[in-house]
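Note that this complex is displayed minus one protein chain, with the remaining chains in position.
Labels run A, B and C following the written order; every chain starts at residue 1.
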Amino acid sequence: MDRPSFESDYTKGTHPLILEALQKANLVHSAGYGLDEFSEAAREKIRIACDAPDADVFFLAGGTQSNAVMIDALLKSWQGVVAASSGHINTHEAGAVEFCGHKVLTLPEHFGKIYADELETFIRDFFADENFEHMVMPGAVYISQPTEYGTLYSLDELTAISEVCREAGIPLYMDGARLAYALACPANDVTLPDIAALCDAFYIGGTKCGALFGEAVVIPQHGLVPHLLTQVKQHGALLAKGFIAGIQFDTLFTDDLYLKLGQTAMNAADRIRAALIRKGYELAFGSPTNQIFVVLEKAQADRLSEKAALGFWENLDDGRVIMRIATSWATTDEEVEYLISIL
Amino acid sequence: MDRPSFESDYTKGTHPLILEALQKANLVHSAGYGLDEFSEAAREKIRIACDAPDADVFFLAGGTQSNAVMIDALLKSWQGVVAASSGHINTHEAGAVEFCGHKVLTLPEHFGKIYADELETFIRDFFADENFEHMVMPGAVYISQPTEYGTLYSLDELTAISEVCREAGIPLYMDGARLAYALACPANDVTLPDIAALCDAFYIGGTKCGALFGEAVVIPQHGLVPHLLTQVKQHGALLAKGFIAGIQFDTLFTDDLYLKLGQTAMNAADRIRAALIRKGYELAFGSPTNQIFVVLEKAQADRLSEKAALGFWENLDDGRVIMRIATSWATTDEEVEYLISIL
Amino acid sequence: MDRPSFESDYTKGTHPLILEALQKANLVHSAGYGLDEFSEAAREKIRIACDAPDADVFFLAGGTQSNAVMIDALLKSWQGVVAASSGHINTHEAGAVEFCGHKVLTLPEHFGKIYADELETFIRDFFADENFEHMVMPGAVYISQPTEYGTLYSLDELTAISEVCREAGIPLYMDGARLAYALACPANDVTLPDIAALCDAFYIGGTKCGALFGEAVVIPQHGLVPHLLTQVKQHGALLAKGFIAGIQFDTLFTDDLYLKLGQTAMNAADRIRAALIRKGYELAFGSPTNQIFVVLEKAQADRLSEKAALGFWENLDDGRVIMRIATSWATTDEEVEYLISIL
Partner (left out) sequence: MDRPSFESDYTKGTHPLILEALQKANLVHSAGYGLDEFSEAAREKIRIACDAPDADVFFLAGGTQSNAVMIDALLKSWQGVVAASSGHINTHEAGAVEFCGHKVLTLPEHFGKIYADELETFIRDFFADENFEHMVMPGAVYISQPTEYGTLYSLDELTAISEVCREAGIPLYMDGARLAYALACPANDVTLPDIAALCDAFYIGGTKCGALFGEAVVIPQHGLVPHLLTQVKQHGALLAKGFIAGIQFDTLFTDDLYLKLGQTAMNAADRIRAALIRKGYELAFGSPTNQIFVVLEKAQADRLSEKAALGFWENLDDGRVIMRIATSWATTDEEVEYLISIL
């Protein structure tokens, strides 16, 4: 087998059903800017999947864009967003949030997660500080599911964070770049309706979950963000051919395709994880989703990388490295078996 | 025939050859962020088509985004961009340039165009003003080809503007959202190599010219804009699956597809234009490209609109309206004949 | 007499009573950030002068700063501010409004003023445009009293503009950089209580009206702008020693000093204006306040400028020039007589 890639979950095109839908709709005239019938159908299916009948749903092109647009839309001009220090917006988005004028206020990360009690203490102490008006006020909270480390918030954890936010009157935003892999994970107990009930805004990731591109931003409470189309356009993020995204999400939310895509990745990840453990590899930490972080000797990493593309994650002080193995909606049984065979 | 649409050039999906290419490449592993082989092939073909062997080429998702990212990248933080008062960035981009902190400095528009002599006078007077340091300095010039009114800069006009810019040390940027229709227009004498020689940055539009989405930003002088990838990401504009855009532009620049697409639209537009003139319709102004602006009695407009979707442009003071008829890469002979038959 | 200066109204220090007050308070301990007793006393006197008992009053260091902070505070992130094309924010503030991410939407200027009916039409047409969500929405209206041309809004004109704004739900903001000269002008019929009743925010200029520096921002409706201290600090505009501004405004609003300062300037201006007319000079337009715009032959301008410093305003096409003569709170009788003597 040609050197397969486990580097990331966005190295292949799109699920065949999406290509088919694009083909079928290709020469139909559609309205621009997401006002078309495909987008409307997709929105309605997402509302049903989220049990959020009044939700505003908007399709954007990518994850950093969705984060920047929505965080900017949720914050007042003088506020900042709270995130784990490891949060994608704090580390790997080139300062897109700051570009919009907002500070990222960091909390300690626990394998990518923030803790409700630490969030509560942070907010309470902040507003108890007599100088707080000279500081950047927390105006939204950012989390991701799964996190940067592939870990998951449990329903209890998410509920606790949501309660802290609502008590403080601060909206909770969830980055769902890889949400399909969270939803399909056996260890997960947080459903789309849970997310819609507990978060004030979130996005359902398409780019890393089987679409050519695209993320579906969901705002469960209709009208919470005024003039979102204008704000999206101001950010340069409005898709003229919004129907291209609409067709994709319409397909992803037909016959549970989004969940099935996630299951494909999870089955592959679980088989690989089991094989690694069986063969005595050390996992860096317990990430239950489609990303596996394995500790390797440098020579071992080099040898494996010759045969299969892995993602580099981190150098350890003892000379070893952490490599990331990511499965996806497009990972095949052959690829999994091959990878296991070379471990 | 079902009511065909001439409302705009972005109402249908993509050229069948692009769908075919996406299908073919669908399950190939590609590197992210535009570092893949399809993007590299597309870049090389664009360099050849532009006769700009050192050009930096970058694929973005849309036009407003390309304008905002590139204008922000070309300007110093305290500078503004000069544009016709009718320029898209000044009117219909929701303030995306101002969102980046920059003022749009307007010149009079002449059917969408600026004049080199007026630009020269503006720049000379600006820096002759003893208070110019209290004002927003012109730091880039924005034009579009074709313009908002479907008109074209001639090679002489573009050369004159370019000379003014270079004399003043101010980069010239061209918005080519509909560039295919300019290039294929019989009245046009400005080639891609001309544009690359005369402009400091421009984009070759895909979204309105046969792609699912995407624009190819071209910077003829390699390195003129430092760290463009980072700046693109900071704007939330970096495509994780850049190869999806790469595949499309690779296809558009194979076997002159981009020009051929333009010709399809131009043939359709020229036939419609001829029919309109033959039947005594009044054209609002002489736009030679794929957009036709026709002056209609209100009743006439309503009657036609029942049978074919036209674009509303403007109410005239005398009660008549200007309607826009836009053809595209996807306009069929049947649609043209039908439209002519109902005129 | 040494060549006196009529170049502008900010060439001398401060009114002697202000220096005296600073001297007297110099070694008193005061709280920082405007929380001191002098500032509170000044605020209370301003509330009384404006007949606005609930007004929020904030002291800032300069005019461009006040405009930028307040316009940014009044606008939503996606909105722009409407102003006359000649408005200071549109021409001579180096893009400070755009730096905050907002577009300046221009209306025609009529000797520096906007007309209520043109504003009404602009707003109505804007929201009637089916594409308005792709455009920058008007979110505040900027005027100045007196205007850039030294002209005044009458009470009728201001009332009409205010009514248009309130009908549209758009706040009205007045730049009062030279407000003392408006209030003291015989032709003026707009009082501070009128302004407080008709505008949603405005500033009472100190820098050009007898203070060392400083402007008093007034927001008649308490709480209209939330967390203004934080927004001011975010703009780098919070004065640590706010009491220095407080002492000055406390003095300016004791025993009507602010009005008296204006009268000094107005008496001087009226005498000069009368002399100019008597001697047959041509005034460029009828500005009734402390700025006089006189049309001169170039040689005449040079000859006068040798003896007294005048402000250059504009070159006319016929070779003549418009020069500005500005009086101020510090203009002396001797200076006026000398200037008249050399006319």
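Going forward, a contact is a pair of C-beta atoms (placed from the backbone, for glycine too) under 8 Å apart; a residue touches a chain by one contact, two chains touch by 3 or more.
No experiment lies behind these values; they were computed from the predicted model shown.
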{"item": "Option touching the unshown chain, where A:F58, A:W78 or A:W329 are the choices", "value": "A:W78"}
{"item": "Absent-chain contact - pick from C:L239, C:L252, C:A284 or C:L304", "value": "C:L239"}
{"item": "For subunit C, residues in touch with the removed chain", "value": "4-5, 7-8, 10-14, 16, 19, 22-23, 25-32, 61-69, 93-96, 99, 207-208, 212-213, 230-231, 233-241, 244, 309, 330"}
{"item": "For subunit B, residues in touch with the removed chain", "value": "72-73, 76-78, 101, 133-134, 137, 226-227, 229-231, 233-234, 238"}
{"item": "Hidden partner interface residues of subunit A, rising order", "value": "78, 80, 91-95, 98-99, 101-104, 130-131, 133-136, 312"}
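In this text, only the chains that are shown with their structure count from here on.
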{"item": "From subunit C, the most remote chain by mean C-alpha position", "value": "A"}
{"item": "Interface numbering overlap (same over half, different under half) for subunit A and subunit C", "value": "same"}
{"item": "Chain nearest the global centroid, as defined over all protein CA atoms shown", "value": "B"}
{"item": "Approximate Å spacing (C-alpha centroids) for the pair subunit A, subunit B", "value": "33"}
{"item": "Distance between chain centroids, defined by C-alpha means - subunit B, subunit C (Å)", "value": "42"}
{"item": "Subunit A and subunit C: spacing of chain centres that average the CA atoms, whole Å", "value": "50"}
{"item": "Overlap residues in subunit C, where contacts from two or more other chains coincide", "value": "78, 101, 133-134"}
